[in-house]
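With one protein chain withheld, the remaining protein chains of the complex are depicted in position.
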Amino acid sequence: MKTSQRPPWMEAPSKAGLAIKGVVIAVVCLLVLYPFVNIVATSLAGESEITRRGGIIPLFPSEPTLAAYKTIFAGGVVSHALLVSAGITVIGTALNLVVTIALAYGLSRPIVGGRFVLTAVLFTMLFGAGIIPNFLLVKALGLYDSYASLIVPGLVSAFNFLVLRNFFQNIPAELLDSARIDGAGDLAILLRIVLPLSKAVLAVVALFYAVGHWNAFFNALLYLSDTGKWPLPLVLRLYVLQGQPVGGASESPGEAVASIQAVQMAVVVVALVPILCVYPFLQRYFTKGVLTGAIKG
Amino acid sequence: MTTSRRSFLRSAVGVAVMSATGVPTLVACSNGSTASGPARASSVTLPTYVAFDGPKPDLAGTADGVPPGYLTYPKDLVTTVKTPPLSGGKVSVMTDIFDPLPPAKDKNAAWQAVEQKLGGTLDLTIVPDSDWATKFQTVLAANELPDLVLLSDSSLVNNLPAFLSAKCTDLTPYLSGDKVKDYPNLANIPQVIWQACVVQDKIYGLPIPRSITGGAGFYNKRLFDAAGIEYPATAEDFLAACKELTRPQQGQWAIVNSKGNTFFTMIQQMFGVPNGWKDDGGKLTRSFETPEYKAALEFAVQLVKAGVTVPGSDGIDGTARKNAFRAGKGALVYDGFPAYSGYVKDMSRLDPENDPRAFVPMAPKGGKANTWSDNILFAYTLMKKADEPRVKELLAVANFFAAPFGSTENLLLTYGVEGVDFTRDAKGNPTLTSKGEAELTVPWKYITAPPQALYNAQFPTYVERAHEDLTKLIGMVVKDPTASLISPTNDKSGGDIGQALTDVRNDVIAGRKPISAFEAAVQKWAKDGGDKIRGEFESALSGGASPR
Partner (left out) sequence: MHRVRRSPGRATSWSARRAASRAAHRGQHGRGGPGLGARLWRDRVMLLLVLPGLLFFVVFHYVPLLGNVIVFQDYQPYLGFKESPWVGFGNFAVFAEPDFYRALLNTLKFAVLQLVLFFPAPIGLALLLNSIVSPKIKRFVQSVVYLPHFIGWVILISISQQLIGGTGLLPQLLGELGLPRVDLMTSSGFFPWLVTLQLIWKDAGWGTIIYLAALLNIDTEHYEAAAIDGADRWRRLWHVTLPGIVPVTLLLLILNLGSILSVGFEQILLQRDAVGADAAEVLDTYVYFHGVLDGQWGPAAAVGLVKGAIGLVLILGANKLAHRFGHEGIYSR
């Protein structure tokens, strides 16, 4: 007997309803996945085939080759940048979370000056200073050409902060009141009640920050001069934008040469794969927050 | 000097946006375009030209700028730099890159070998070309100029003469006339190129020379032959040939266009449109105000209407454009002359029958075609203000990087360390290993460079053809009379009002607006600042000091 995953209160859908839902989901998945099939296929295709087919491989390359990937990883520059990016993402996200959680929780209920701080933060979402003042500041603080310049200027995202605060505010008041009655202080409430109940939104905010770090190149462009510190997106950017074919002078006859389109597509794949690997781990946290110890009832 | 790289050769758009005053970046360009040629006698004495006494080329170069050609790599290389320029010190440079990032210094044998020859440390701040504007302006604002910095687009600095005199070294006392003989490799650079480094009668820039003209594009002879078409003799024949070459069922069209209607440059040169401005005894007319331009525009509209351009190609970027031409989607393309060897290499790999050739523009009946001197330099490098001994040291460093083709230094800078970065083939020509390919993308070719030489071991016929083509093209060159002149209004809003006009021109060519809209736009341009710019250039031309 098949165990139904359906909760008891949910009635089974009609056959027609199920069919329609299935079709819609399938169409959505297809629309999203098809270009990715193109991307992966093109990244594995040889130059002559790409040229013959007009620049993109619809489904499968007839003579797959890893030439594009070999080109990208030649010289060790990309591998090094991958490590740099990974490090920045992990450390950066951890710092982001700590400060943002503190700020969001601190402002989630009315406190002295709370409204003022909230307005101040909101304001920063609308008015920016631009590149030059930020650069001057980073220089003045001595952060130029350091990894810190990639993390500290973006320590808190006002958007992520607002999202987190919104979720904190919507935690039912009874749970907090009972804890307060039991004598718990603000910090204890944060750690024992608010955070465990917020697993999903914490995972979301962590994901946003992590992806932000992984894809970020602009701060690196401005604040780094040592190319050994370049993160992955900045290095890959040169492949995407250069407009010139790579390789070719030294290939042994018969070995496929990577065409620039294949390399550009391979760049997308290389940037994407680590995220795809990490995402399943995050999905584990993407569940309903559970309180340890019953409070209800 | 009005260097502008916001020009026809756009290979890709790279953009970065940042907050409220987001400053996105400039369009990338694999070859710069610089107008040149003084309209009045410059009062500066240019560096004396002393030709490099090195291996004899198979095809001689000329003083006009036709490069020498070598069919095989020279055997007897000359060492031009006997003592290392630095004595343990450091030189910091900020420059452009169009290639993939090289391995960092500590992993890069070629970089280390160059430092050894320099006798000191070479600190390169490498900036992706598409992000150049952002980084340059930021560094400028923070007063963080390195010793040597590329001036990739002078329109980024609004008051160039003021900026140069405030922050950069005037090199005239060190290089003018016979002084340049202290730096033999710099003396090897022809005067026509040094002229392009002059701003208000002072030499500020260290050049990265190119082949004078960017040419008028390329055509694939294989497709012409397959359609049984001879190379057109007139513009009318050209139109007929394009129609013949357009076979949509076979996925083939005549012209590959790209963003900004790059093919229009080809057409303009066919109709003899002046380079930037036309000087009629002191009176200046802007190129798009001339009847030749109007004729070219009408012709372009005709071409597009006839459907001979690859559909949708007015929206594609430089990469897609190159690929379309390589794939045979179009028989003609506009691309800078330096792209020639790349096309030859790639297209013969795809199909040995492919035969890309330089397009020499043909005039309409009764007209005269020309080419523009729009590729004299890639750009030039500025030197930060420094004291005399330091300036001499930095000039010696520049001298090292300008080592000409046929010198040992040039071999090192192009091919790296023998055995590690390159090996010799059966004929003794150097061939890069895969390590070498990765390592040699260090962009020192954009610090200072020697005059270009034509060399291609794999395709010696390319060398012969390119030499022949450049001789023809340079023979048709017309100069921009305003090249070394300054117009403050042009610096401030030239790009702005020019863009509005370009937008209308693009609409006209695409068929979205009639030609009368263009004429109205030209009048608006004149009113919005064009006349003012004209006035400023004219007074600079008439021998008065340039304003400011």
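The chains carry the letters A and B, assigned in the order they are written, with residues numbered from 1 in each.
Going forward, a residue touches a chain if its C-beta (ideal position, glycine included) is under 8 Å from a C-beta of that chain, and two chains touch if they have at least 3 such contacts.
The model shown is predicted, which means the values in this text are computed figures rather than measured ones.
In the entire assembly, the chain absent from the figure touches the shown chains A, B. Residue-wise, the contact with the chain that is not shown comes from B:313, picked out of B:125, B:313, B:407 or B:456. Residue A:132 is the one among A:66, A:91, A:132 or A:148 that touches the chain missing from this view.
When the full complex is taken into account, the listed residue touching the unshown chain is B:163, out of B:52, B:98 or B:163.
In the full complex, subunit B touches the omitted chain through residues 6, 12-15, 17, 19-24, 26, 133, 137-138, 140-141, 143, 155-159, 163, 166-167, 251, 259-261, 310-317, 319-320, 324, 329, 491-496, 499-500, 503, 506-507, 510, 512. Seen from subunit A, the chain kept out of the figure touches residues 5-11, 13, 21, 24-25, 28-29, 31-33, 35-36, 38-39, 54-56, 58, 99-100, 102-103, 105-115, 117-118, 120-130, 132-134, 136-137, 152-153, 155-156, 158-159, 161-163, 166-174, 176-177, 185-187, 190, 200-201, 203-204, 207-208, 211, 215, 240-241, 264-265, 268, 271-272, 275-276, 279-280, 283, 286-289, 296-297.
Keep in mind that, in the parts below, only the chains that are shown with their structure count from here on.
Subunit A makes touch with subunit B in their complex at residues 47-48, 51-52, 54-55, 74-77, 80, 127-132, 135-136, 139, 217-218, 221-222, 225-228, 230, 234-235, 237-250, 257, 259-261, 264. Residues 11-14, 16, 18-23, 28, 30, 94, 97-107, 123-131, 134-135, 137-138, 141-142, 144, 251, 317-320, 322-324, 326-327, 329, 342, 345-346, 349-350, 431-439 of subunit B are the ones that touch subunit A when the two sit in their complex.
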